[in-house]
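After this line comes subunit A, so read on.
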Amino acid sequence: MKIKSLISFLAIAIFAAIIPSFAADKVVKVGVLHSLSGTMAISETSLRDVLLFAFDEINKSGGVLGHKIEPIVVDGASNWPLFAEKAKELLEVHKVPVVFGCWTSVSRKSVLPVFEKNNGLLFYAVQYEGEELSPNIFYTAEAVNQQATPAVDYLLEMGRKKFYLLGSDYVYPQTTNLILLEYLLSKGIPIENIGGGLRKDSKGNVISAGKYVPFGHTDFQQIVAEIKQFAASGDACVINTINGDSNVPFFKEFAASGLTAEECPVVSLSLSEDEFRSLPTKDLVGHLGAWAYFMSLDTPENKKFKENFFEWLKTANVPGIERQNRVTCSPMVLSYSSVYLWKAAVEKAGSFEVDKVRAALESGEITFLGPNGLNTMLKNHHTKKNVYIGETKADGQFKILRQFEQVVPEPFLKGTFLKK
Partner candidate 1 sequence: MKREFLLVAEGLTKSFDGFKAIDNINFYLDRGELRTIIGPNGAGKSTFLDLITGRTRPDSGTITYRGNPITRLREYEIYRLGIGRKFQTPSIYAHHTVFENLLLGLKGPRGVFSSIFHRISSSEKNRIAEVLEIIGLTEKAHIPAGLLSHGQKQWLEIGMLLAQEAELLLLDEPAAGMSDEETEKTGNLLLTLAGGHTLIVIEHDMTFIRRLASRVTVLHQGRILCEGSFEHVQNDPRVQEVYLGRKHRAHNQPNS
Partner candidate 2 sequence: MAQLIINSFLKLFSYFAQFNYYFLSHRSLVLSSLLLFVLVFQLYASSDDQLRQSSARSAILKAILAPEEKQPELVEALAQNLHPVLGPILEAWQKGDLFILDLNGKLTPVIRLPDSQLQLVENAQSLPIAQLPENARPLETTGKLRRAMRIILDQLALADPSPEIRENAVLKLGMRQNLQSLPILERLKEQEEHPKVKIAILDAISLINLNSPDTTTKIKALSHFEARAPIFARDSIQKILADSSISPAVRDAANKAMKAIERRIFWTDFFGTVFRGISLGSVLLVVAIGLAITFGLMGIINMAHGEIMIIGGYTVFVVQCLFGTGLALAPFGFSFNLPGLGLDPASNLYQAYFLISLPIAFLISAIVGLILERGIIQFLYQRPLETLLATWGISLILQQLFRLIFGPANIPVTAPAWLTGSYVVEGVIMNYNRIFVIFAAFVILVATWLLLARTPLGLLIRAVIQDRSTAACMGVSTGKVNSLTFAFGSGLAGVAGALLALLGNIGPSTGQTYIVDAFMVVVLGGVGNLAGTVLSALGIGTLDQILQISLRNPVIGKVLVLVGIILFLQWKPSGLFTIRSRSLDEG
């Protein structure tokens, strides 16, 4: 009897929690699905902040189609099945017309079937490995050819001849490195000049290129010693796709071993200004980054965005929000841009209905002049935008070295370079 009463109690509790509170007129609920606890909270919390800022900004200027945006913030807790569960809840219980969220590829993959089944709409604003195109997801961040290959172009321009590929052991680095391997080969770099190791299957197909460390790896002594030997014959560089945490021990080891950015620059594809807050930037000076946005970008849009965002942070009523020492970075700005792209599409469609909004987004006419420059949503669900190469300065900012104008995104790259 006790169990039964308990279960019914729980059922009621769940119901009570998920039955929407009585909403005022003209409100549109949107979902925010990021990890606010667990290992990924380190990166994703900032995206929640900037999304809430964007909603406030839009609400102040009259909302979307006359509706105020009411965000439903959900914690995915760095737990992928929980991401799927929460996505289901947002779509099936709260019936939100759009969700902004996810950071890791695996979290996106886990929610993808949910969005496809319920015909939801997800804006994903983190650089990723491509090789995916869901009708229900719009990818507003850098595709591989908007980040990794421009970075390689730049290094080639600088006369680098040896490339050491290093990453965390998961899909984004592995995929990116496989694509880069093809790209480098197509640029005439001999395979023995690509460091980190190649693994082939029994038929001789390369199934993995580069060196991979487990998540949270802390001991880079061996790898840095290897890079030092690799770089001994000059003109070498490192393409680093290590995820978040492990970068600190890597760069500490790298700097301590006497390798300099002159001798062997490291271009990091997962390190933005936000991550620099937690890195001893002294050890990173001179190393490179490639993003669609840098905080140091000198445009009126960016200036206005930074001012307003930092002003908003001072008074924002969000539990646990960090108000001090904040920066802006590419995933944040692209999240922010996603909101405006969605707004533009909704206004073009004149409706919140997913199918209509999608049609608007796919029309190729939805643009947003954001802090990062012009973003244009293309039919392939990715955005055309500028790409910048920057060099790390001691204050944790990037000095912009190079700009690639309006690069057209190409999500499916594997196998395309060698065919040409």
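Selection rule, in plain terms: all candidates are chains of the complex that A comes from, given by their letters.
To be clear about the criterion, a contact is a pair of C-beta atoms (placed from the backbone, for glycine too) under 8 Å apart; a residue touches a chain by one contact, two chains touch by 3 or more; residues count from 1.
Everything numeric here is computed off the predicted structure, so don't read it as measured data.
Asker: Considering only the touch criterion given at the top, point me to the candidate in 1 or 2 that touches subunit A in this complex.
Answerer: Answer for subunit A among the listed options: 2.
Asker: In their shared complex, at which residues does subunit A touch candidate 2?
Answerer: Checking each residue of subunit A against candidate 2 gives 36-39, 41-42, 45, 153, 157-159, 169, 192, 197, 211-214, 216-219, 221-226, 228-229, 232-235, 245, 247-249, 252-253, 255-258, 260, 262-263, 274-275, 277-282, 286, 319-325, 391, 399-401.
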